[in-house]
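Here it is, the structure in full.
Removed: one protein chain of the complex. Kept in place: all other protein chains.
We just call them A and B in the order they show up, numbering each chain from 1.
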Amino acid sequence: MSITFQINERLLRTIHEDLSRPHAFALERMGFISCRPTFDNKQNVIIVARTYRPIQDNHYIDDPSYGALMNGDAIRMALELSYNQNASIVHVHRHEHRGKPKLSRTDIMESNKFIPSFINVRPLLPHATIVLSYNAMAGRCWLPNKKSPVPINKFIITKASERLGVFV
Amino acid sequence: MNINEDEFAELLSFYPEATVSQEAGSSYVLFPEITAIFAGVEKSVAALLCPMKHGGYSTRLFLSEPFLARGQNWTEHFILGRKWHTPSFNNVPETMSLLQILMAHLRHLK
Partner (left out) sequence: MNNQSRQSFLGKNHEDILANSYIGIIGLCGGGSHVAQQLAHIGIGNFVIADSDVVEDTNLTRMVGSKPADVGRMKTDVIADLIQSIKPDASITQVDGKWLDGDAEIRDCDIVVGCVDKYFERDNIERFCRHHSITYIDIGMGVHEEENGFSISGQVVISEAGGPCMRCLGILSDENLEQENKLYGEAGNTPQVIWPNGVLASIAVGQTISTLLPWSPNLARSTMVEYDGNRQTVSKSNRLPYLTTGTCSHYPSH
């Protein structure tokens, strides 16, 4: 089974703009994307990004050993989003470089701690964490009823303002 | 209408990867790959057979790609999560066995 993350270019731009904002002490910003999961004809999962919620400034913890650390309020907000909207939640942050990013050991350790909370709230939906670079992304997805996360294999960026199809 | 088990077993002996699915009140047999002559050329395509009334047709065969040199009025349909193509070809009766229905549709596209 493959996992695809789909996001519209406009939403992605909004996320990049938010992640670019400086923070008083956090070196990186983070946010949550609420998503609608679906699947293709071969039961491969497609996670379609819907809306972005930045983590509020006062929901970061001042800990110099982390680039960015969020507090319980940030997670609670995302849990409510997941529950109220019946949404898959994708945690997002960015590494400041071009090219294919890679989740760091800290990214993996931290997401292993908080993503299970989303599974508890909406256990029948996939939830994920992704890391952006300036021009690429990577991520891991927790599927319903699966113990360990799996890599997100494919990323689709749908264009805003595009012409498609051939007029015959 | 459910798929006849004996007929499906017969089909499986030729197409062991065939599966049955339901959508919108119809049953379909999905073939991940069928190799046959389409428009004079041997080709492997995915196929979806509806062996019962479907949108005014007595039975219908959908393919993963159109073969415009055969059949007329090819249309696109979204069924079971993907796009399918089918020509306007009617009157392959649902009273035939699954295998016979499939063969009749394939013969039309040779």
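The definition used in the following text is that contacts are C-beta pairs under 8 Å (C-beta built on N, C-alpha and C of every residue); 3 or more make two chains touch, one makes a residue touch a chain.
On a predicted model such as this, the values are computed, not experimentally measured, just so you know.
Contact with the chain not shown here comes from a single listed residue; of A:S20, A:T51 or A:N84, that residue is A:T51.
Within chain A, the residues in touch with the undisplayed chain are 6, 8, 10-11, 36-39, 46, 48, 50-51, 156, 158-168. In the full complex, the hidden chain is touched by chain B at residues 23-25, 53-57, 73, 75-81, 83, 88.
The definition used in the following text is that only the chains that are shown with their structure count from here on.
With centres taken as mean Cα positions, chain B sits 40 Å from chain A. Listing the residues of chain A that touch chain B in their complex gives 39-42. Residue ranges of chain B in contact with chain A, taken from their complex: 80-82.
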